[in-house]
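Excluded from the complex is one protein chain; the other protein chains are retained at their positions.
Then we have subunit A:
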Amino acid sequence: MDKKKIRVLVAKPGLDGHDRGAKIVARALRDAGMEVIYTGLRQTPEQIVETAIQEDVNVIGLSILSGAHTHLFPRIMELLKENKVEDIVVIGGGVIPEEDIYELKKIGIAEVFTPGTNTKDIIKFIQEKVK
């Protein structure tokens, strides 16, 4: 029997306190049979990357609504590279302008899901990426 499970870290970097979106996504991924590690609010990039290593996750889902994504996302990608765990798929979600998405994808963010996204699309994306 194949007992492999997709493990996802759902984290909220930065200082905004809005975690409803992150919780909804965490819940949806749980219901899709994944193991979701939820770490709560106000995580630093260092905390997120170290947690991802210890938990050996396949995916990091970052939720951010403060506008600081152009600063925080690149830092996380940098730390992943430094620790040689750049095989972890990183996705983002939140209020992120179209023109920034292009930049984020250039630095290796696999996909960005903006408000209104169906959770089914996120699940499908992860299942196809992690095989």
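Quick notes
Here is the rule we go by: contacts are C-beta pairs under 8 Å (C-beta built on N, C-alpha and C of every residue); 3 or more make two chains touch, one makes a residue touch a chain; residues count from 1.
The rule is simple: contacts and distances are computed from a predicted model.
One chain of the complex is hidden; its UniProt record names it "GTPase", one of "GTPase", "NADH-quinone oxidoreductase subunit M", "Phenylalanine--tRNA ligase alpha subunit" or "ATP-binding cassette domain-containing protein". Across the entire complex, the residue among A:Ile37, A:Ala68 or A:Val130 in touch with the chain not shown is A:Ile37.
Among the residues A:Thr70, A:Asn83, A:Thr114 or A:Gln127, only A:Asn83 touches the chain that is left out of the figure.
Residue-level contact of subunit A with the missing chain is found at 2-5, 7, 26-27, 29-40, 42-44, 46-47, 50-51, 53-56, 83-85.
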